[in-house]
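Attaching a single structure in structure tokens format; questions to follow.
For this view, one protein chain was removed and the others were kept in their places.
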Amino acid sequence: MTHSYVFDVRLHDVDHAGVMFFARLFVHAHDAYEVFMAHLGLDLCAMIHTGERLPVVHASADYFQPLRHGEQITVTLEIETLGTSSFTVAYAFHASESLLAKVRTVHAYLDPSFNAAAPLPPTLRQSLRPYCNTLNV
Amino acid sequence: MTHSYVFDVRLHDVDHAGVMFFARLFVHAHDAYEVFMAHLGLDLCAMIHTGERLPVVHASADYFQPLRHGEQITVTLEIETLGTSSFTVAYAFHASESLLAKVRTVHAYLDPSFNAAAPLPPTLRQSLRPYCNTLNV
Amino acid sequence: MTHSYVFDVRLHDVDHAGVMFFARLFVHAHDAYEVFMAHLGLDLCAMIHTGERLPVVHASADYFQPLRHGEQITVTLEIETLGTSSFTVAYAFHASESLLAKVRTVHAYLDPSFNAAAPLPPTLRQSLRPYCNTLNV
Partner (left out) sequence: MTHSYVFDVRLHDVDHAGVMFFARLFVHAHDAYEVFMAHLGLDLCAMIHTGERLPVVHASADYFQPLRHGEQITVTLEIETLGTSSFTVAYAFHASESLLAKVRTVHAYLDPSFNAAAPLPPTLRQSLRPYCNTLNV
């Protein structure tokens, strides 16, 4: 299973050269992640209030083709790896069938009591598993 | 008295047309405000922790000339009005003697106990007064 | 007639105090404006390439209630005034029937040949008129 998210490249996304400023790709990836988590019934806002955290500990992006002002982009999201106390989300950015860019974000689970890395709670693991299409589950 | 703040227009500030995206002007105005407040010994971060708030209740900008990628901008900040429970900050944006834009932000004081508008604390009023160059003090 | 645009308040929209950073409201207003213009058949990206410009020459916002992380916001957009060489767009931001904020942006028309203010082209004026609900048309 994968999860899809659609957005349009806006004027404020692009820079002087008329293409998306590279850091904006991470913002859109995180928007896709928020919608994905909400779809799983996981409310990031509520987690912040309870002290649970899934901070990004690593992020990377590969840019194959520029994302242009006015283009409609589809982000396809899956869980690339599901570790003991962290997981990796992979995002593919397409426009009209062309793969434009890829992003990865690695999220660690922080226990609210200790503010330290802790094993992923079983319910979180179970929610993410269907989107993990590799063998490392 | 006025307070000065300098910044450079970066690639991510400008849009497809090569000039600063209008909303970015407010971000730089707020950066100037944070530095100004710190200069007065007022730590916005600490205030957020204690529950004191000075939210922006009104903001406006006039754009006379575009701010261009690579330009160095000087922001001159003063207190335009100092009311009972709010104050107005006025910011002038110059490059090489030319006035490019003006911004105003109106900040209300929220009492931490009641989360409602309240008179400006005397120490805050006293800190701001020297930067208020009009007669309404 | 009015035009509606919906968005969700994301983690990157809110600041330390858990509410939308004031400058972000202008970004969302402009997103609503881009979608509105596209709905009228006016492609801002194409205009930038041909040299036509509708730069924001004035912007203002009134903040009545904070916009909170996770809220779904409806923006209702109309043309407040339709002048000879400029027009004013008014945006109302609602969540669950409550009016949270208002934004206004004033756009001037710049002629591509002269890079100077010029009368709005008749087709642009005609497209905007149905959304102008006041008597100044």
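As written, the chain order gives the labels A, B and C, with residue 1 at the start of each chain.
As a working rule, contacts are C-beta pairs under 8 Å (C-beta built on N, C-alpha and C of every residue); 3 or more make two chains touch, one makes a residue touch a chain.
Given the structure is predicted, the values throughout are model-derived calculations rather than measurements.
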item	value
Contact with the hidden chain (one of B:His12, B:His58, B:Lys102 or B:Arg125)	B:His12
Omitted-chain contact residue, chosen from A:Ser4, A:Ser60 or A:Gln126	A:Ser60
Hidden partner interface residues of chain B, rising order	8, 10-12, 18, 27, 30-31, 34-35, 38, 43-45, 48, 68-70
Chain A residues touching the omitted chain (full complex)	16-17, 19, 21-24, 26-27, 30, 45, 48, 53, 55-63, 66, 105
Hidden partner interface residues of chain C, rising order	11-12, 14-16, 18, 21, 23, 69
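Assume only the chains that are shown with their structure count from here on.
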item	value
Rigid-body rotation angle, chain C and chain A, from Cα fit (steps of 5°)	180
Far-end chain from chain B, centres as C-alpha averages	A
Interface numbering overlap (same over half, different under half) for chain A and chain B	same
Between chain A and chain B, centroid-to-centroid distance (C-alpha), Å	34
Touching two or more other chains - residue numbers and ranges from chain C	27, 30, 45, 48
